[in-house]
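In this view, the complex is presented without one of its protein chains, the others remaining in place.
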Amino acid sequence: MRVRNIVAIAAVAALALSGCGSSDSGSGGDKELTYWSMWKPGEDQQKVLQSAIEGFEKSTGIKVKVQWSGRDVLKQVAARLNAGDPPDLTDQDAGAISGNLGKVDGVTGLSDVYSMTIEGESKKVSEVIPEGLVKAYKTKDGQPFVVPYEVIGSTMWFNAAANPELATNPPKTWAEFITVLDGLKAKGRTPIALDGDIKFYDAYWTTWSIIRHGGIGLLPKAATDKTGATFDDPAFLKAAKDVEQLIKGGYLVKDFNGTKWPAQQNAWAGGKTPTDLLLMGTWAPSETGPQAASGFKHRSFPFPTVEGGKGNKAAEAGVIGFAIPKKAKNADAAKKFIAYFLNKERLAKIATDAKNLTPRSDVAAPAELADYQKEVSAAGSDLFLPYDDASAIAPEWATNVWEPANADFFNGKLDAAGFVKRLKDETIKLGKQ
Amino acid sequence: MLARLARIPVWVWVGFNVALLGWLALTSLKPSREIFDNPFSLPTGVEAANYDSAWTVSELGQGFINSLFIVAIASVAVVALAAPAAYMLTRSTTWTASPLTTFFAVGMGIPLQAVIIPIFVMTTQISSFANDTFGWWDDRISLTIVYIAMSLPFTVFLLTGFFRTLPEDLEEAAALDGATGLRTFVRIMLPLAQPGLITALILNIVSLWNETLLALILITDNEQYTLPQALLGLYQTMQYTSNWGGLFAGVVIVVVPILAIYLWLGRRIIEGLTVGSGK
Partner (left out) sequence: MTALSRARRRLYWPFVAPATLIYVAFFVGPAIASIWISLHKWRGAGDEMDFTGAANYKRLLEDDAFKDSFANSLKILVICGVFIFALAFLMTIVLREMKSRKTVRALLFFPYIVSPVAIGVGLGLLLDPSGVVNGVLEPVGLNRSWLAPDHIFATILIGIIWVTTGFYVTLLMAGQERIPAYFYEDATLAGANRWRQFWHVTLPMSWDIVTVAAVLWVINSLKIFEFIYAFTGTGDSPPSEARTIPIYQFLMTTGGRNPAYALGYGCAMGVVMIALVTVLVVGLRRVMRREAVHF
């Protein structure tokens, strides 16, 4: 009993004494490094990173303590950051890093990593990572805080083995797209696969349509406009009308909102539902690969263009990359690892083994992503981030306004005009709070 | 006649519960593809690999050990702290005894959600302070302490009910024999209160074993995950890798220990609930 008592008193004393933890930056000659990753054991990227870590340990003698945390890794890092004991290295979607850690000044500027020479090569990091990919992710003093190793974006997926006509002659405009859908529907198919319980996936359709009609930057502008006036831009209603056509036209797979992800995307890949198209991130081939029917060929085409649209050239390209939290004890070792992993041969495994696109232009895209790579390079600098970055800029808006409105729209509770009106009204309301 | 008819739905309900258990157990032995293709069929073979992957890949093994230690330490500590307090609160005539008893009971009405944010802030500060001073802290300690604190109101309430039913003459006799108060408590009252203490222990074990919300917020290190947390983690992994068989093996691993305790000591749990709420 006395022991408990002492613990309690110690804890209370700790509370009284603790202020903000002092921050000490990494010193050279680190012998170990803690890495918390967004991947879970068994995922392709995890396997690639694991083998790189083993190589890194052997060649440098630095021990890497790795934790495969999964997608919520940044919440864990944020909690540890507050506790003064963050990991030395973490990774996630750059927008998520910005929202979870960047906003509270919890990341280290990585200019010195960009000027490091990549292990085993003569090139510097800055020479192989296009600057445009990280321009949105800078610390207060202007340093980039993310080093990307994977480029991700959403695009329209299909099985080239089952639908060869889509490979040779993909629909380019919205009208052509609807014609394709009608053709498939006439064959008794519900062409569009969608895991509707993930509101993010519903919103792919609306986001893309808004980008095509109104151009990049319109959605975040509307999200942060407290007067709601931005939603009066005709692009919103036009976009909503296009999506409404899909929802009401019977093109969506039956029960799309009654299953639990990943049931629908797996059924699409496995040929268990009469579906052909999946608007999904570039991780689709790696996620659905194990469930795919034999002979399945992942190919993609860009979201169709619209008449008079301001964003017809745009492509979605976000990045997944490394970041080093503030107060990391072994920041130098973490930097060394980043420069080690970006080596062409090692990074190439992200393309070959994990079937994803890397930021290095000298690493060939996997066959599945060749279409997407073309889409991105055709877009030039017209690249946008997931949700057009609105979720990182206004997280409460995304959770309380954008996602529920999209869910109701897809579940037939709102028509196109109602959807835009709801977005506008709720945005004004949120602005007042 | 009507009463007999009314029994049918009761048996359907009971049958559903039993069938569900059986279905869980069977499913955990199937290969992942079969689970979706033939949800009803008997497994074609025993897929022990499901258990292997649940135990090793997903930190369920580590989670099991963590939960075992955290729950064991917390529930023993709660009873150890609550028993003397409850004893004194029922026996003492000091003016603070009655308000203090009420003070503990009020805690039962405070939902965890009302305290969770300050607890989150407080434990990160403890952890921050410990990291700066000793260069080390383990969030499992924070979790255990908070578990103890949040279990105290119910345990004190339950045990005051118990001590109140115990006769006072034995204590008086012991005092006349010259036994000290501490000795009387340890030698006479504790053995008498044993059924109550065991009930309190079991009820705490059951509720802490399943506790998830606090663990989700306080524990950030995968190696320190509790069992329900590890199961949620496994759920995520499964969604990316489609290892459904492994997931069900995980569910069985979480359910079986508590089911065993229930089969073994179920009557105690039920009696304990009755005593706790009947007084």
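Lettered A and B in written order, each chain numbered from 1.
Note that a residue touches a chain if its C-beta (ideal position, glycine included) is under 8 Å from a C-beta of that chain, and two chains touch if they have at least 3 such contacts.
Note that the structure is predicted; figures quoted are calculated from it, not measured.
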| query | In the intact complex, which of the depicted chains does the undisplayed chain touch? | reply | A, B
| note | Contact with the hidden chain, among B:V76, B:L166 or B:V255, goes to B:V255
| field | Touching residues on chain A - with respect to the absent chain | value | 1, 4-5, 8-9, 11-12, 20, 75, 78-79, 81-82, 99-100, 103-106, 195, 197-200, 254-255, 257-263, 391-392, 395-396, 398-400, 403-404, 407-408, 411, 426, 429, 432-433
| Considering the entire assembly, which residues of chain B contact the chain that has been omitted? | 3, 6-7, 10-11, 13-14, 17-18, 20, 23-24, 35, 39-40, 81-82, 84-85, 87-89, 91-94, 97, 100, 104, 107-122, 124-125, 128, 145-146, 148-150, 152-153, 156, 171-172, 175-176, 180-182, 184-185, 206, 209-210, 212-213, 217, 227-228, 231-232, 235-236, 239, 244, 247-248, 251, 254-255, 258-259, 262, 266, 269-271, 273-274, 277-278
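Going forward, only the chains that are shown with their structure count from here on.
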| Centre-to-centre distance between chain B and chain A (centres being mean Cα positions), rounded to whole Å | 38
| query | For chain A, which residues are in contact with chain B within the complex? | reply | 1, 4, 7-8, 11, 14-15, 17-18, 20-22, 40-43, 67-71, 75-77, 79-80, 82-85, 261-262, 266, 287, 290-291
| query | Along chain B, where are the residues that touch chain A in the complex? | reply | 57-58, 77, 80-81, 84, 120, 122, 124-132, 137, 145, 148, 217, 220-223, 233, 236-237, 239-243
